[in-house]
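Let's look at subunit A:
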Amino acid sequence: MTISRRTTALAVLAVTSVLSVAACGGGGGTTGGSGNGSTGSAAAGSKGGTVFWLTKRPAEHLDPQRTYIGRDLSIENRLFYRDLVSFPVGKQGEEATKPVADLATDTGQSSEGGKVWKFTLRDGVKWQDGKDITCEDLKYGFSRGFATDVITGGPNYQLGYLDVPNKDGLPTYNGPYKKAAQADFDKAVTCEGKTITYHFNKPWADFPLAIASLRSFSPYRADQDKGDKSNYAVFSSGPYMLQGTWQKGKGGTFVRNTNYDPKTDQTGRKALPDKVVITEGLTNEIINQRLIADSGEDKFAVTDRAIPGSMYSQVDSNPTVKDRSTLVNSPFTDYLLPNFNSDVMKNPKVRQALAMATDKTAYITALGGDKAATPSKSIVNPELPGYQPNPAFTAPDSGDTAAAKKLLEEAGVPLPVKIKYTYSGGTPTSDNSAAALKQGWDKAGFSTTLDPLTDTYYDVIQNPNTKSDVYWGGWGADWPSAATVTAPLFDSVLNGVGTNPKSNGQDYGNYASDTVNKLFNQARNAATTDEANSLYQQADVQLGKDTAYIPLSVTKFYYLHGSGVTGYAQSAASNGYPDLGSIGAKQ
Partner candidate 1 sequence: MSTWASADPVSSGALLAVRDLKVTFPTEDGLVKAVDGLTFDLRAGETLGIVGESGSGKSVTSQAIMGLHRGSRAKVEGQIVFDGRDLLKIVDDDLRRMRGRDIAMIFQDPLSALHPYYTVGNQIVEAYRIHNDVSKAAARAHVIDMLDRVGIPNPQKRIDQYPHEFSGGMRQRAMIAMALVNSPRLIIADEPTTALDVTVQAQILNLLVDLQKEFGSSIIIITHDLGVVAELADNIMVMYGGKAVEGSSADEIFYEAEHPYTWGLLQSMPRIDAVKQARLQPIAGNPPSLINPPSGCAFHPRCAFRDDERLGCSSVVPRFEISDEHPTRCLIPQAERRAIFQTQIETRTA
Partner candidate 2 sequence: MTDLPTSGRTPDDEPAAASTSTATSTPSSAPTSTPTSTPTATPPSAHDASRDRTSGASGGRRFSRRRKAADDDVALGEVILEVTDLKKHFPMHTSGIIRRAADPVKAVDGISFSVRKGETLGLVGESGCGKSTAGRTLLQLLQPTSGSIRYKGKDVTNADPKELRKLRNEMQMVFQDPYGSLNPRQTVGTIIAAPFHIQGIKPEGGIKAEVQRLMERVGLNPEHYNRFPHEFSGGQRQRIGIARAVALRPKVIVCDEPVSALDVSIQAQVVNLLEDLQDEFELTYVFVAHDLAVIRHISDRVAVMYLGKIMELATRDELYENPLHPYTQALLSAVPIPDPRRENKRERILLKGDLPSPINPPSGCVFHTRCPRYREDLSEAERTRCTTEVPVIQGEEDHRVACHFAGPPKVDVI
Partner candidate 3 sequence: MFAYVVRRIFVGAIMLVVMSLVTYLLFFAAPSDPARFTCGKNCSPELIEQNRKALGYDKPVFVQYGQFLKGVFVGREFPDDPELKKSAPETIAECPAPCLGYSPLQSDTVSSLIATAAPVSISLALAAFILWMVLGISGGVIAALYKGRLIDRALVGSALIVYSFPTFFIGLSLYIFVAIKWQLTPIPVYTSISDGGIGPWLYGLFLPSLTLALIYIAGYIRLTRAFVLESMGEDYIRTARAKGLTQRRILGKHTMRAALTPIATVAGLDLGGLLAGAIITETVFNYNGLGKLAVQAATTYDLPTTVGIVIVAATFIITANIVVDVLYAVIDPRVKYS
């Protein structure tokens, strides 16, 4: 996933990593330590009251098949879109990212080495109008993702996995509206009573993780579907339903869904407040000032907007406010990509020297210090299952200038080595952090030119012919697995590196390695997640050896919540955002 700092509407999804929540604002600087996911106010709450969610970025979609933002995926799952399996409420660490049965009776049965998956619906699960949720609803929801001209913006994994014929890179089946090649789809997804069976064209070992993380596989009622016009419609299967309509830029109010039966729900959704009000379009400063002031309704407010650096002192100087702050690792990592199409970066010693000279500490200081980010040792987020520090990156966090110099001398290139660093710029933070990197590199014998780009950033770095030596990158996994990190970023076959003259897909550094590609293929075909994880680890080691990337940092979430909030938790199960499954309002 891309690009935590991208300012455009390109859908960004963060899913999961095992996040630890450092309680009571403590634990700053710990690199993903484990901890208690709830704060001091997390004493078991009582029912009633209203919880307010204050945020800035408007929801682009409330249509489950189109949602691709970590925050919205989590809110939808906790409030109104149940899935076959979901992440459990109230768990931390590894437990939080183990899917549990939700609409389904279990977490699914796979066969044929992970190519076929079967789920059976529970009894008594109902839509908000009281009708039963059926297998046909599941199948219809899944089918919508194939109407890629109508249901835009979603993750689209179904296109690559479902065992249906393809033509020109897309399945011939084009969704439930035009129904071309409907028979193929009906063969690939079948209903037998309450049991749904998915037939994939390759093993999908972590399919339940994908279901729990995304909403692509949520059920959808065909009679409620108006295509694009349903983008902001909510037809609930969960504990809450939308009151009135969703107002873009303003938000909406969710009230209890009387047809939701908590007895059918084993995920631990507490559904404490009577109402959940989501307000979007507020600025970061306003949100956090309101949370500091903690008055009126804001006592029951939570947010997904980090405290701005300018307000750190206000939080730190006031113990009652600091008590209401949390600092956790986010699913996002920052890293650098040497451009393998650049002559100077083709020299492995130069790449190693660059890695050795990279001053992560200065970079993080420029981002805002230890409350904004923490140094990383791999492109894989430390909270992901199968994470291991990449052994290739031996430099200390602040870089090793002497070692880097030595490597550059060994490289046999004239000094200083002129390089161009292209990054997504235009904000003081991004420009300062780039300058911090330049300083470290230049000390070691590089001569760096900074090349800030704004909204055209990805269009430029996707071009294999762009003349630059180092790129900045940012990523968050779609579901808690390395499968959604290294493979999409470095599989040269998948990304068309060397075959597509116009685009390198997401392999922005134009890295191509047969060894790595082979390991990715093996991992994809692995029947179990453990096996897959081990293969992804081997691939990461190879990436480190080749210096295909240089890890920089893991972004942190530094949030406030109101004093009247109970059961406050941020965990990997909610993508690091406040978990509405457990949050309530103190009565």
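Some observations on this one:
Here is the rule we go by: contacts are C-beta pairs under 8 Å (C-beta built on N, C-alpha and C of every residue); 3 or more make two chains touch, one makes a residue touch a chain; residues count from 1.
If you want to know what made the cut, all candidates are chains of the complex that A comes from, given by their letters.
In this text, all values refer to a predicted model and were calculated from it rather than measured experimentally.
Shown alone here is subunit A; of the other chains of the complex, listed as 1, 2 or 3, the one that touches it is 3.
Those residues of subunit A lying in contact with candidate 3 across their complex are 1-2, 7-13, 58, 60, 68, 148-150, 152-157, 159-160, 168-170, 176-179, 225-229, 231-232, 247-250, 279, 281-283, 285-286, 289-290, 293, 295-296, 298, 455-456, 458-459, 488, 500, 503, 506.
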